[in-house]
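A single protein chain has been removed from this complex, and every other one stays in its place.
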Amino acid sequence: MKKIINDPKTVVAESLRGLAAAHADVLRVEDDPAIVVRVDAPVAGKVAVISGGGSGHEPLHGGFVGRGMLAAAVPGAVFTSPTPDAVEAAVKATTGDAGALLIVKNYTGDVLNFETAAELAAAEGLDVRSVVIDDDVAVKDSTYTAGRRGVGGTVLLEKLTGAAAERGDALDAVETLARKVIGQVRSIGVALTAPTVPHAGEPSFDLADDEIEFGIGIHGEPGIERTAVVPADELVARMVEAIVTDLPFGEGDKVLLFTNSMGGTPLVELYLAHGIAERLLAERGIVVERRLVGPYITSLEMQGMSLTLLKLDDELTELWDAPVNTPALRWGV
Amino acid sequence: MKKIINDPKTVVAESLRGLAAAHADVLRVEDDPAIVVRVDAPVAGKVAVISGGGSGHEPLHGGFVGRGMLAAAVPGAVFTSPTPDAVEAAVKATTGDAGALLIVKNYTGDVLNFETAAELAAAEGLDVRSVVIDDDVAVKDSTYTAGRRGVGGTVLLEKLTGAAAERGDALDAVETLARKVIGQVRSIGVALTAPTVPHAGEPSFDLADDEIEFGIGIHGEPGIERTAVVPADELVARMVEAIVTDLPFGEGDKVLLFTNSMGGTPLVELYLAHGIAERLLAERGIVVERRLVGPYITSLEMQGMSLTLLKLDDELTELWDAPVNTPALRWGV
Amino acid sequence: MACTAETLAAALRAAAAVIAEHRAELVDLDRAIGDADHGENLDRGFTAIVSALDTATPGTPAAVAKLAATTLISKVGGAAGPLYGTAFLRASVKLGDAAEVDGALLIEALRAALEGVQARGKAVGGDATMVDALIPAVSAAEEAAGSDVAAILAAAADAADKGAESTVDLVPRKGRASYLGERAKGHMDPGARSTALLLRAFAEAAR
Partner (left out) sequence: MACTAETLAAALRAAAAVIAEHRAELVDLDRAIGDADHGENLDRGFTAIVSALDTATPGTPAAVAKLAATTLISKVGGAAGPLYGTAFLRASVKLGDAAEVDGALLIEALRAALEGVQARGKAVGGDATMVDALIPAVSAAEEAAGSDVAAILAAAADAADKGAESTVDLVPRKGRASYLGERAKGHMDPGARSTALLLRAFAEAAR
């Protein structure tokens, strides 16, 4: 294993120190428990949108803290959900009378820890709601599994609810919006290589030089299917097919297309894949009105990509376009 | 070799198609020869800042095309300087009476091809100047080599000259600014893994699991020295030392610190390294006033990073802060 | 022999040593079908328990169990943190203010721990989770009713070993391994393995 680190045990804390140093105008990092907080939190009269989860998916979530997006992010150890007291600390640091919305990615650990945190916060008289995002079409429904995973859709959900909170929407409205977004966003991912968890020291799975994993998550778990390397045209077509038929998305639908790198896949490949996805969607009469391309929800150094489609309407488009000022997403400011 | 591509020969063209689709509000891509041009080019009365070089360093240069930065980018084949007619096409598409500044990274191929292009453009009566950036302290001076390479400093140079052009500076002033920036920016890079050029199909060099290359460039050439893997503290200390003693940078100097991923190194590691660099500079009394952290000048999927230091003054800080609207750098708009 | 606050604390220290020793094994099991953190997570948690026991000396077995519970909840994270945390919390409640835990109370505490894990995680037997080690362990403990603490824990540990073994052939339906479906077959569930390790450590400590 080769990484630019000192010690697997201190990776997250040291990385947060760099994040804080780099973006002191936007956020601050509090220690013990470690949380990332908007520099001007708590913002009076506004709902605090909070998310978190295991580290290793940067810029998610800490890179999305700032005006117009997250009030706080709660980073766990690498690939490990944060503990309830960390989540509670983030709630306390950012939440006033307007309350807080917790965005929870659907993993057993995240759900359990955030659930407990929400109870703790409620016991302190804070109005805290939770939504669970589960946009990964690779996973079978929850009769057979822990349910669909929260993946790329999380980034969009954080931006949209953050924008709603920023414009002053009440908690009920922000929660309703979140549920609407979760209802109409779908994702799928593929991996060309495995990530290496620092403390594990070895790649999370072995892939031959002519194999890829289709339907992977973001924690180095193998995908639903191992297949041969295929040309990008075919790969992206399979991904688009999996998403589009799931919701389903159909002719005339307006969408946001999010083409995401898993970390190790460079932009030259990512834009290539994005171009194919745009073409395939156009062929189906699906209208791409907004797009996001880049490494936004990653899995350490894993090579691979995911596609996320969100059905847009005027409200969502307006919220997407609203100003945002975070380390990883910034416009309008 | 595993990549999300169809055919090594069409990688660049297909990737540009995706770039154009993703950022049609900011730029357009013209074919044959392939160039990336600001959507509103030519902008009357303003100097066109143009750069280019081999592909595989994305977002450099195409991702920096847009208001406040590049008027055009000229992408060559992967790691191959573009040809003079492509550069000339970019000049023609963007350059009016105010003239153009070509930013050339110091590589034999780039220098020769841009030189010819400048001659061709001059022959057509256009006022075209060139500057050559050579900020890589890893390379010995040009008595023994082709001269220092242009690396991370290029990103900063493109931003600063682009801002000067945007505010209406004349060509003389933009050129003078460029030479000043080149005089006070220095970089160093390290690699943990090698990139794989698509048509080559194999990694550009072999590194054992306990080795790194110190002093690498951005084209998969080996570095100046192969060393054992060292902790991040030690690695970054060596990098800072190499840069700081070169210019030199000293106590009280105000600087921009640019911590760059070579592509495959994820943000969690990059921020960790950035935090160390901030600490080491503070220890030397060097004042970090601005920072940029992320994958901005890459070498395909290579894991590694570079550090760049630019000495700031009020003028440079103001130009850095000026609005920019490109796919990869955006603020103030 | 019955179990006091002191012997329970000693058992937890012994368990921490066992987890540290098997850290890499548990990471590897989780790497195969999960996200490669189970050993690291538990090691972090049990190391924290040892630290907590170094500074506090809870007076009853229940208080020791509660310290373990809150430490696990606040230091482990992931799925295992809340689940093991709940197990110790429910056991602690069951232990009440008893100064010594005898066999009968131990069996009740084990049953409460199992019920806590199932209440939180909603897993049933056969889902290929730690529950597949806990269910047979509790049953075996109940069958050993009347024996002393050491014998009950030994019976539970033996059964947990077999239960953990049984997960190898199962298709997981809960937790991260469930995403793999049939592909997870042939791998032991890391949480079931850690449950077996913990019970074995307690049994050894009680001898």
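The first chain written gets the first letter, and so on, giving A, B and C; residue counts start at 1 in each chain.
Everything below uses one rule, namely that contacts are C-beta pairs under 8 Å (C-beta built on N, C-alpha and C of every residue); 3 or more make two chains touch, one makes a residue touch a chain.
All of these numbers come straight from a predicted model, not from anything done at the bench.
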| item | value |
| --- | --- |
| Chains still shown that are in contact with the chain withheld from the display | B |
| Sole contact to the chain not displayed, among B:Ala122, B:Ala146, B:Ala208 or B:Val287 | B:Ala146 |
| Of B:Val78, B:Val132, B:Ile188 or B:Ile276, the one touching the omitted chain in the full complex | B:Val78 |
| Residue among B:Phe64, B:Tyr107 or B:Trp320 that touches the chain left out of view | B:Tyr107 |
| Absent chain, residues of subunit B that touch it | 33, 54, 76-85, 107-109, 112-113, 116, 138-140, 144-146, 149, 197, 199-200, 202, 204-205, 217, 219-222, 224 |
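In this text, only the chains that are shown with their structure count from here on.
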| item | value |
| --- | --- |
| Remotest chain, subunit C as reference, centres from CA atoms | B |
| Mean-CA-position distance for subunit B and subunit A (Å) | 29 |
| Centre distance in Å when subunit A and subunit C are each reduced to the mean of their C-alpha atoms | 32 |
| Multi-chain contact residues (two or more partners), subunit A | 78 |
| Where subunit C touches two or more other chains at once, by residue number | none |
